[in-house]
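Here it is, the structure, as structure tokens.
With one protein chain removed, the remaining protein chains of the complex are shown where they sit.
All chains are identified by letter, namely A, B and C, in their written order; residue positions are counted from 1 within each chain.
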Amino acid sequence: MMEHIGIGFEDELFKDVPEEVRCHLPLPRGMSEKDVVAEVGRILAKNRHAGEVPSFLGAGCYDHYVPAAVDHVISRSEFYTSYTPYQPEVSQGMLQALFEYQSHISELTGLDAANCSMYDGATALGEAARMCARLNDGNVFLAPRAITREKLSVLRNYLTGTGVELELYGWDDDGGVDLEDLERRVTGDLCGLYAENPNLFGVIDARVPVLRGMTDAPLVMGVNPLALALMRPPGDMGADIVVGDGQCLGSPMNYGGPGLGVFACRQEHVRKMPGRVIGLTEDSHGEQAFCMTLQTREQHIRRGRATSNICTNVALVAVAAAVFLSYHGRDGLVELAKENIDRGRRLMDLISDIDNVQSPVFENYHFNEFLVELPVKPEKMNGILSKRGFQGGLPMSAHVPEMGDCMLLTTTEMHDDTVQDSFVSVLKEVL
Amino acid sequence: MMEHIGIGFEDELFKDVPEEVRCHLPLPRGMSEKDVVAEVGRILAKNRHAGEVPSFLGAGCYDHYVPAAVDHVISRSEFYTSYTPYQPEVSQGMLQALFEYQSHISELTGLDAANCSMYDGATALGEAARMCARLNDGNVFLAPRAITREKLSVLRNYLTGTGVELELYGWDDDGGVDLEDLERRVTGDLCGLYAENPNLFGVIDARVPVLRGMTDAPLVMGVNPLALALMRPPGDMGADIVVGDGQCLGSPMNYGGPGLGVFACRQEHVRKMPGRVIGLTEDSHGEQAFCMTLQTREQHIRRGRATSNICTNVALVAVAAAVFLSYHGRDGLVELAKENIDRGRRLMDLISDIDNVQSPVFENYHFNEFLVELPVKPEKMNGILSKRGFQGGLPMSAHVPEMGDCMLLTTTEMHDDTVQDSFVSVLKEVL
Amino acid sequence: MRPDRRLIMERPVREGYPDVDGYVPEGMERASLHIPKVDEPELLRHYTALSRDNFGTDSGPYPLGSCTMKHNPKYADRLASQPAVGRMHHHMEEEHAQGSLDIMRRMERALGEISGMDSVSLQPSAGAHGEYAAMLIVKAYHASRNEERDEVIVPDSAHGTNPASAAMAGYKLVEIPSGDDGCVDLDALDAALSDRTAALMLTNPNTLGIFERRVKELASMVHGKGALLYYDGANLNAIMGKTSPGAMGFDLVHFNLHKTFATPHGGGGPGSGPIGVRAFLDDFLPVPRIIDEDDRLALDWAMPRSIGKVNGAMGNFAIVLRAYAYILRQGGDGLKGCSERAVLNSNYLKKRLEDHYEVPFADPRKHEFVASARKLKKDKGIRALDVAKRMIDHGIHPPTIYFPALVEEALMIEPTEDETMESLDRIADVMISIAEEDPATVVAAPHSAPVGRVDESKAVKDAVLSYRRMMSLREGSR
Partner (left out) sequence: MRPDRRLIMERPVREGYPDVDGYVPEGMERASLHIPKVDEPELLRHYTALSRDNFGTDSGPYPLGSCTMKHNPKYADRLASQPAVGRMHHHMEEEHAQGSLDIMRRMERALGEISGMDSVSLQPSAGAHGEYAAMLIVKAYHASRNEERDEVIVPDSAHGTNPASAAMAGYKLVEIPSGDDGCVDLDALDAALSDRTAALMLTNPNTLGIFERRVKELASMVHGKGALLYYDGANLNAIMGKTSPGAMGFDLVHFNLHKTFATPHGGGGPGSGPIGVRAFLDDFLPVPRIIDEDDRLALDWAMPRSIGKVNGAMGNFAIVLRAYAYILRQGGDGLKGCSERAVLNSNYLKKRLEDHYEVPFADPRKHEFVASARKLKKDKGIRALDVAKRMIDHGIHPPTIYFPALVEEALMIEPTEDETMESLDRIADVMISIAEEDPATVVAAPHSAPVGRVDESKAVKDAVLSYRRMMSLREGSR
């Protein structure tokens, strides 16, 4: 090949790289596949995963069962070795799968339009806030104070450069929206209002439908897509934009990533939406076909004036969610969601039997997680639990300092009675 | 659907099943996929596999590294959810893959014809003996006394009904064929002669090429296909039939099954061969195509006079072998085979340092396994090793009682220095 | 030819041979081997392309009669692909293998329940292998009673493996014709039975999908002569939870885990063919047997009456495991439901086809039925083979053809419980449209497969089974 292009040695093609910028790559020599697998396996063996050490963490990222069919589909190499479907004629498979994902999200949220993914729930929220700024002149974006530090920080970052200020509102005695506090803060200068349901405390908040009446500014709702199988669609409750993390729909936790940023909005706003969208169309024979559409909103065309800079998203995770949703179907999803509530209630009840522990902190409907108040610092508690072979819940201190003595405990269908019981008996022992 | 066929309830279609034969199925109720996976996982967790407890077992079934590409290919559902390729037009993929497998085996063995698999190495040997009986009038089939009890028993069973007697010949001081013993036994009544190389003792036997000169009866050679990367092809040494287990070519051990029965023979004998074979041909446009061929030898056509009763074989394992062979290619196979010999020699040398242990028992060339003679019963030794976190080698007693104090130790590229060293230091400690 | 259909070995191998000196005895060194190394990108493209030229149950309807092409559930594959399955050697100390042994023990019991047999061995590698093992047991049994019985009776509709397995065990075959109702002709059976009869091999429902109602009568005839009754379990999917070989009076049975219990067919295998027997045949089962020993499971080789071994290890554990997972998932009711739906599907499809294809013999059918293209051939020159090839153009895998031989131009159709009504309608619509189509189109089919109709006689004539042979013929012809 070298002789074909008239060069004698490999480096000749790098003669345009000046000496002054040359450097070496001081990495070790390569390894055989077998050795790589062994070496990485050896390192990963230091992990203690949720199958070994039962975990009570959640807050947006959940240990649900991933059906084998989901894995199988996303392991089809035609899917996962392909690029973004720029050429629709050779990408109908991915395009249709993503259109189906958008359709499922659209059903769940009650909104006609969904994009085919953002990076994760947190960035989806950030993009939603930015979209509000495009839809609206207001200068204040309102979000709940009950929010993870990760989401809060991402949200702040995504508002950089929009000129919009972030303001936080509180919660009430039952863990739902503090309507009075909110009322005070909703002014004519509102750019957008964000509420989560279920919220960080795991509470399913009956007050959220009221929000629509409080402002004309865009309303953003944060959801758990699985919980939506039981709940009125946010679109019906007046949401303009719905965001959430879809990792719970058929993807492993993966130490937090990739997630799946769910993003849906009203049809009338699609042209202000961030991210890639797949649209229905026809081919030259008039047959149904799909393609990426509304691309003039996007960075590769609109460049500096794009609705977002996003390019690579998490398409394959969206396909996993689509398969997961069809695998369960409506009735299966309802079952699974109920099972998660039942599991939560069981754990809540067991723990409420322990003296000195308030479980749950808020008397209200919950999904699969709830706050408990402990007589010891949650961080300390987790250290103790670790030694006993458990990964405890999320201490609130770093997220909602006012609730510093509380821990968010999450349970899913992956916890059977035995796991819950032994966890509770360890709690009893150490408290 | 029921109304379409005019029935009112499911059991109506079973009205032809008389009451007197009716029964119930007293199995427990079904479980969810998640629960099945958890339950089976729980049971399997009682296993201590070679990744947890280093194992020194071999004797036909080996713990080699399976490249991820191999798994990926055989996980393509078009392959693994298909049936035997009766309809060549929709089975070209499987047919070609199997033709490629046959071709690789043909190269390795130096014989022009190979079938596309028998169940495993033991049944391949049984079928080879039966094929000898078809090729030849003799009444005695000669096999080595150094053979696993499994193979011996299968061989005996496969000779049932042929009228052929099984006779066993011995080994010499260096672990190779005892030519004198053999000479004595080779008579005009010979139906077939079987020899293994490497043999049960792991010995690569320089005397095997001599066998061709001793008889006109069919010569069957048992091989380790991986070792063949270094060795003269048996076809060149006069073998009429070559058999072996191809599990070592890219398949896990799976507690012994499925294996891969390798079976090759001279072109002139293909019509006497057992099992399915894929042949080259053309389609109606004159393009290269493949199909199952020589089916008139087979049970579905020839019924009671078929060359074998085999129907389902282990096609997918053969495809894995084909992928494995191309993944490594000639040079990679040579490397891998050498590495296995080097590993064996290293272990042999380390052990020979231990007092009271003879390692190896036979001074000769070995592949990846060799006999050691221990001062304690091998069975007892294995019990001790178990407690120390090792799975020892194969005690000879049940297989070759004369060698009852010996243990066959197998090592592969999966054992790094650390594993070998710690094994040897435990041996030292306990001996 | 599409570049991705080139044979993988049509690539060069570097000249010379790597140095192997000192690794094998002198004079034994290899000097050539044509196996090109193919880098992963090209390797994957090659085999991905090949896979795309193959049709599996994940590709579409696969109503291949007698083969029970069920969907292969993905959880079973997931379970089988862990090191606790793969990295287990069958010679391991039993204490290391308690998990595998426990799965096997549970599976033996589950199969016992399903079949009504007392003991089960998981050792045989496939259905035919199970038949063979069973014939060895029949032989050992009669020998143990010092009876000389050298004949096995097989109906003409039996699967080819039945006679082949009996013959392999050294038996003389006695074939009996089917009666007008497609069932065993009991008179013919009576005539065939004698004190030379070692066994009768039967499947019920038979290969026509017809349930042999007089099976009890038949059983007592066979037993009356001191012979054993063998059940070919390939058709078990029709009757689970309704009846069982045990209830029908059979003495031995094989299972096809790769049919009834949804493990992958793998393009031809691996499968698994456990056998079950009544208690009086227990002692003859292959070794080793799984037994209880001090609170754990152990392997017992000390069975003096055992036939010994039919497989080099313990059977196809990786397949057994998948099937066990499937049985757990279904449970008793689920398995019964499978049989009910399989039979319903088959009868529905039969009904839909009846006006367009001859379907000999009376109702009802079980999980499969045999249609005939006899009239089609006579009227329009369209043979069963042509119908089959034309179905390919519609994305449907053809049925089994020309089996059983007692039906002319047979199309043996088994939709299994996994097809939806919509999919059954699609199969029916396609088959009906073919019956009504221009014969010229049909006999030239397939038109949209990866290749045109394949010349099977040329393959037989040339008998080229390897690249090596292909090249040496090519060189020879230069």
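The working rule: a contact is a pair of C-beta atoms (placed from the backbone, for glycine too) under 8 Å apart; a residue touches a chain by one contact, two chains touch by 3 or more.
Just so it is clear, the model here is predicted, and its values are computed rather than measured.
> I'd like to know which visible chains would be in contact with the absent chain if the whole complex were considered.
So, spelled out: the chain left out of view touches A, B, C.
> Out of A:E196, A:D240 or A:E298, which touches the unshown chain?
The missing chain is touched by A:E298.
> Among A:A315, A:M348, A:V361 or A:L427, which residue is in touch with the absent chain?
The missing chain is touched by A:A315.
> List the residues of subunit C that touch the chain left out of this view.
2-4, 39-42, 44-45, 48-49, 52, 57-60, 71, 73-74, 395, 418-420, 423, 426
> Spell out, residue by residue, where the missing chain touches subunit B.
Touching the missing chain: residues 67-69, 71-72, 77-78.
Here is the rule we use: only the chains that are shown with their structure count from here on.
> Would you kindly say which chain has the C-alpha centre located farthest from the C-alpha centre of subunit C?
So the farthest one, by centre of C-alpha atoms, is A.
> Centroid of subunit A to centroid of subunit B, CA atoms only: how many Å?
Centre-to-centre distance between subunit A and subunit B: 49 Å.
> From the mean C-alpha coordinate of subunit B to that of subunit C, what's the distance rounded to whole Å?
21
> Any chance you could list the residues of subunit A touching two or more other chains?
In subunit A, residues 67-68, 72, 77 touch at least two other chains, as defined above.
> Which residues does subunit C have that touch at least 2 chains other than itself?
44, 48, 73, 75, 77-78
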